[in-house]
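Structure first, commentary second.
Let's look at chain A:
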Amino acid sequence: MPNLLTIIIFFPLLGGLLISLIPRRNESIIRLTAVLFNVMTLGVVGVLCTLFDRTSSAVQFLESVPWIPDIGINYIVGVDGISLGLVFLTALLGLLAALATTSITKSVKEYFILYQILMTGMLGTFLALDLVLFYIFWETVLIPMFFLIGIWGGQRREYAAWKFFFYTLAGSFVMLLAIIAIYFLVTPHTFNMLEITSLAPHLNNNFQCVLFLMFFLSFAVKIPVFPFHTWLPDAHVEAPTPVSVILAGVLLKMGAYGLLRICVPYFPYALDYFAFSLGVLGAVNLIYGACAAFVQTDFKKMIAYSSVSHMGFVLLGVAAMNSTGLNGSLLEMFNHGIITGGMFLLVGVLYDRAHTREMTAFGGLSSTMPRYAFFLTIMALASFGLPGLSGFVGEFLSIAGIYFTFPWLAALSSIGLIMVVALFLTIIRKVLWGRPQSAVHWPDMGFDEMILLCPLVLITLGVGFYPEIILQFQRQAINLLVRMS
Partner candidate 1 sequence: MNSSISFIVPEIILCTGATALLIAGAIGSRRRLLNIIAVMTVAISFFSMFAVPGNIHSVFSGMLINDAFSYVLRVFVLVVAMLSVLMSIGYTWPQEEDAGEYYFFILLATVSMMFAVSAGNMIMIYLSIEALSIISYILACYFKKDVLSTEAGVKYFLFGTLSTGLMLYGISLVYGLTGTLDLEKILIQLKVLEGYAPVLGLAAILIFAGFAFKASIVPFHVWVADVYNGAPWPVAAFFSIGPKAVGFALLIKVFFGYSLFLSSIWTGIAVILAVATMFVGNLSAFHQDNVKRLLAFSSVAQAGYIFAGLAMGLSGLKAAFFYIIIYTFMNMGAFACVSYLASDLSDIKALRGISRTSPAGAFILSVFLLSLAGLPPLAGFWAKFFILCSIIDARHYFLAGILVFNSCVAFFYYLKIVRTMYFDEPLSTVVSRKTSYSTLIVLASCCLMVIEAGIFPRILLDFLGLLFH
Partner candidate 2 sequence: MIPLEHIVVLSVFLLSVGIYGVLTQRNAIRFLISIELILNAANINLIAFNKYLSTPDGLGQVFALLVVGVAAAASVVGLVLIIAIYRLKKSVFTDDFNLLKW
Partner candidate 3 sequence: MSVVVFYFLAFCIGASAVLSVTVRDVFHSAIWLTLTLLSIACLYFYLDAGFLGVIQILVYVGGIMTLFVFAIMLTARIGDRSIQQTNRQLWPGLLISAGAFTIMLKIILSGPWANLITLNPGIDLKVVGRALLTQYVLPFEFISIILLAALVGAIVIGKVKE
């Protein structure tokens, strides 16, 4: 399989093209095609995982084709321990989100075409190893997302779509400048991310700092880091369920991935210089997100803000600059994708029944919808990092990592740990406990809904019990990263 990665990247797009040929009245065929293509993508990613050599820190399945030789832009894709987990996450959530589209009834064809483009963009972002290619995939995600929120979203969809779009656009333009700047600053000029890894650290300190900040700004919007996070609650809340899943599960990871892929290895001096600030931002994210979530009345918004909080762990892990922290950071990304993806699916399940997301409308679901209660409880517990579930491992590693570097920050973030617990217990209390608020009896989760959540729950439990499942893939790459930074 020489072109495995190219297949993975462009397979969804192929699906999109195919869908565009199907007449729009054949909705079920369109859905089926989309699901089929996502299943196959996941299959190919599965093959990738099995073929992946986990004892090596090198980039594997490297493909390199000259694209614009004039200025050295190449089509380079490759996968290493950092990206593999995220690719798997993308493919998995992509499939689940494609399945969870029963609530999408308007313009199904367009929806799936855009969705498939989105998939290509996301997979490409994680696999691209040329800065320009990376940027292109990064941007490719924007427009489908804009439409997916803007057309299929909730009440304030347009506001949310614009906000999302411009926040990220501004960020990514800054990144574009940084990409071009780095090209001209390194000698020989190159966009090859692997080559820059060895060239960029030799830049002088000021350049490193400025470029670091520029890249960071772009990633910060996507992650999102306080104070660039306000697009997230709006976008997540207004987006339809499957899009929220993708948004929270994958899109946020793009930023964090960029941080690991670009900021950390390229600018060791700057990373060192800004590590503390980064850590402070992480802690602020953690606490701020949890607090802001705590007082929301909208269920989805609470989950959205909790994402802000969780991404704080990712930042903390990066700020730690040691293998523990980075491992934790990367693992937390994966876990957060799984958990929050599940959370949004669960919110969607409820929304489909209640047609509202106000917390006051819920309550007592533990008695009326026991299966729902089971899934929500597990996801909530995993979210606040109950040991034995996946969330804990990532959080613990991140906190441990940051403790090794900045003990006081770890102490500060531990406040966040408590707040996150308060947040999720409150969610459980308000949604699951108490007396049912609604006179209408909502049916419990059906088979079709449970089948979506089962893999997520299994992964949550599996990673929680035995984190090596994921860690073994990323360890070597992280070690290399630590050696470089």
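On how the list was made: all candidates are chains of the complex that A comes from, given by their letters.
What we mean here is this: a residue touches a chain if its C-beta (ideal position, glycine included) is under 8 Å from a C-beta of that chain, and two chains touch if they have at least 3 such contacts; residues count from 1.
Model, not experiment: these values are computed from the prediction.
One candidate among 1, 2 or 3 touches chain A in this complex; it is 1, while the rest do not. Contact residues on chain A toward candidate 1 in their complex (touch as defined above): 67-71, 110, 132, 135-136, 139-140, 142-143, 146-147, 150-151, 158, 165-166, 169-170, 173-174, 176-177, 180-181, 183-184.
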